[in-house]
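Every protein chain of the complex appears in place save one, which is left out.
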Amino acid sequence: MHKLPVGVLGASGYAGRELCALIEGHPSLELAFASAHGQRGQTLRVGKREVTFTGADEAPLGDAALVFSALPHGASLEWVEKARAAGAKAVDLSSDLRIGNGRSDVPYGLTELRRNQVVGADLVANPGCYPTAILLALAPLVSSGLLEEQSTISVSAASGVTGAGFTPRPDLLFAEISEDFRAYGVGNAHRHGAEMRAMLGELGGDNDLIFTPHLLPVARGILATIVVRLKAELKSPLAPWLELFSNEPFIEISATTPSLRDVVRRNTVKISAVKAENARQPTLIITSAIDNLTKGAAGQALQNANLMLGLDETAGLPA
Amino acid sequence: MHKLPVGVLGASGYAGRELCALIEGHPSLELAFASAHGQRGQTLRVGKREVTFTGADEAPLGDAALVFSALPHGASLEWVEKARAAGAKAVDLSSDLRIGNGRSDVPYGLTELRRNQVVGADLVANPGCYPTAILLALAPLVSSGLLEEQSTISVSAASGVTGAGFTPRPDLLFAEISEDFRAYGVGNAHRHGAEMRAMLGELGGDNDLIFTPHLLPVARGILATIVVRLKAELKSPLAPWLELFSNEPFIEISATTPSLRDVVRRNTVKISAVKAENARQPTLIITSAIDNLTKGAAGQALQNANLMLGLDETAGLPA
Amino acid sequence: MHKLPVGVLGASGYAGRELCALIEGHPSLELAFASAHGQRGQTLRVGKREVTFTGADEAPLGDAALVFSALPHGASLEWVEKARAAGAKAVDLSSDLRIGNGRSDVPYGLTELRRNQVVGADLVANPGCYPTAILLALAPLVSSGLLEEQSTISVSAASGVTGAGFTPRPDLLFAEISEDFRAYGVGNAHRHGAEMRAMLGELGGDNDLIFTPHLLPVARGILATIVVRLKAELKSPLAPWLELFSNEPFIEISATTPSLRDVVRRNTVKISAVKAENARQPTLIITSAIDNLTKGAAGQALQNANLMLGLDETAGLPA
Partner (left out) sequence: MHKLPVGVLGASGYAGRELCALIEGHPSLELAFASAHGQRGQTLRVGKREVTFTGADEAPLGDAALVFSALPHGASLEWVEKARAAGAKAVDLSSDLRIGNGRSDVPYGLTELRRNQVVGADLVANPGCYPTAILLALAPLVSSGLLEEQSTISVSAASGVTGAGFTPRPDLLFAEISEDFRAYGVGNAHRHGAEMRAMLGELGGDNDLIFTPHLLPVARGILATIVVRLKAELKSPLAPWLELFSNEPFIEISATTPSLRDVVRRNTVKISAVKAENARQPTLIITSAIDNLTKGAAGQALQNANLMLGLDETAGLPA
């Protein structure tokens, strides 16, 4: 069977390597090139074969039906534009083109909320990992106007260290992370906050989103724990999600609290919601888990690419 | 120098062993006995010497100036009463006598908030680990009336697995905990919630406390991340803590976010607070960290015992 | 397509669950039953569906073409015999029927060394995890008579904690294993030693095998590091393995030292060998890695089952 050639820019990082592995197992795609600045000529084991990194400037962009850019924020936009100019479609995994970061004309590839804009698109901005877990958890409440007006949405989220990328930093060494846990970017100023606030605004929200990320001593996975005040008690705490996401192949609504291991290496977000006891104001506690490298990056990028290329949305994705 | 004899009931668990180790290094105390149901006759290495476990019913309660009970909830009260009847003072590390659990006449040993009641007392209920981290973080705001009226206090807290005790449970095996992270007791019904709500009520609060604990793949430590809405912006976000806790030997107020490794094996709570950007309502994000076995259990128990016995509050405690 | 029904006895442990998952993904097999003593009626998530545990005594043994027993040592033999009496073939993952444990008439399912006996067999004793990694690493040297006569084979091997099974033991709790490492069964008396010595004898060896296992703070994987003295230097250190195992789908011979993550979740043994510098006597250092639950247990059991049932040896197995 003929396979569509796709390329990966920035293929040596965690998201880039995950993309190469997913493409290798995809029934209708094949890897045309994989670039890695400074590692050109080195090889990456992908399944049973080896891929040799090229420089980005040597990559045959025009040979690809679609190019994934897993380049760093700031460096990505230039190469996405080159790929587009060479005739390839593009999915940008960086924040350069995301909503809330200055551009809003590019479809925001939170697939389940923006599927109509993604199908057949030439260019998609892939969401951040935290926003994927958190916006899918909040969308049913916000878009239905169930939250108390102007109430605070408190989000405490924790990510495995691959979320910080493959860059060698002393604070990410094993001996620094093991047996530790801490919040970072405290004060609501994390880059992903703007992305989430912009999207919540589009969904009709008027709430203060307070977002505190934490760094976990695990390799992969994000868990978000969210507290919201409601206008009124819900009859069934899971109803808003079951209604909005009833047929979604990659969303799992559950009465049991998600754990990282429920979602690791799957392109799935698992969401639960429980009514708070011992509270006078109707309050919901929502938990949401994803694999930051799959549904939070490479998997969702492939989900979007499938729709952009007219393929089955679930092709090549571990649900 | 003559040392005061003290005993430990329930000495084979994590808190009990920590107590034995702290007593061994204490300048004015010595271990009179250590009981462990079902392990009588077995030995525990404490520093350079070995301690042999007795059964609780063989323990010479009356020989001790003070008895620590690290027995399980429900089983502890009976033995605390026996120790008292035998003439020993007692610190109960279980929840049996804690505020919010049915008794309120026993001093609640959150030392920094109840020092006057603890000094010279015969019996003290030692606080839970989560309440220690969270109540010390909230007390300055609540007692000064700084929180928005009837606003929600959102607490997301994560604990190392020693918080679940030394009982063999399949879900606490290494292979189940490693590389995982999850919330538990979601819905605001955790035992420690009642303890915290009762104490916040005593401090004058009228807020909904929403508390979600999580299980971390680390051995020791608790980090709590707390979001509160204020009546008005604070001029300096750390001011309430600096005022209330200015001379406390075991409270560290810091502009930098605490990390578990800042506090592990210390009897210290480290607290930070940051104003939330991008919020219309004045909002504060507070982080608070302790070692669940030290300040969250055995260390605070010893801090209380020091005051009950007329010793220096900091004696034998790692700050 | 019609699928062959197979059953799993002892399905709630680590090896049993791994078997259920592999069977779920197998193109020609389907799960007829899964038994778990004391958990009857409980469910196990396997891929997209749920399996309900039965008691072993309720399991329809005769409905299965083949039964896997992942029951504990000592308890397994009785049920394997019942499965055989009911007309099913059987693979016993326990040590009850293994070479060196009292029986030698049952084919020992170290597939690559005993393939002829396994093909079409009705009953196979699946090897232990350590013996799988170690015997495949030693076989080419022993069967070719390359080792110095009566020399010592020193084996230091380390296993992830799933090797100790899913039984709750205090010493396997996360807080006991994390940040620790230790040898166990030191003195060459581990059960797997007899199994290996018996098999090495069959291969023609006359050496002292000294085997020291260690417990690693990881969930899965075994690495064995083996030192042997040779009669003479080898021209190429990898030659013996390349010759004996040239066409094996599940053996990877490599000039680079294997790492656990090279083999985790794969039914592959990765073996490397390096000549020792700075030694007067020709000496080889061999390293061998497997996933203890895949090639070391459930994967090899399925590899054997494939051959017993006339299926492709690699069917349903992750290489």
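The first chain written gets the first letter, and so on, giving A, B and C; residue counts start at 1 in each chain.
Keep this in mind: a contact is a pair of C-beta atoms (placed from the backbone, for glycine too) under 8 Å apart; a residue touches a chain by one contact, two chains touch by 3 or more.
Note that the coordinates shown come from a computational prediction; the quantities given were computed from them, not determined experimentally.
Interface note: of C:Val186, C:Leu242 or C:Ala319, the residue touching the hidden chain in the full complex is C:Val186. Annotation: of C:Lys3, C:Arg40, C:Arg84 or C:Lys275, C:Lys275 touches the absent chain (contact as defined above).
Set against the missing chain, the residues C:Val218, C:Ile251, C:Val269 or C:Ala301 yield one that touches it, C:Val218.
On the side of chain C, the interface with the absent chain consists of residues 150-152, 154, 156, 158, 178-184, 186-189, 193-194, 197, 208-210, 212, 214, 216-221, 223, 225, 227, 229, 257-261, 264, 272, 274-281, 283, 285, 287, using the contact rule stated above. Where chain A meets the chain that is not shown, the touching residues are 14, 160-162, 166, 168-170, 172-179, 217-220. In the full complex, chain B contacts the hidden chain through residues 48, 178-179, 319.
By our rule, only the chains that are shown with their structure count from here on.
Taking the mean of each chain's C-alpha atoms, the chain whose centre lies closest to the overall C-alpha mean is A. Here the spacing of chain A and chain C, counted between their Cα centres, is 38 Å. For chain B, the set of residues touching two or more other chains reads 178-179, 217-220.
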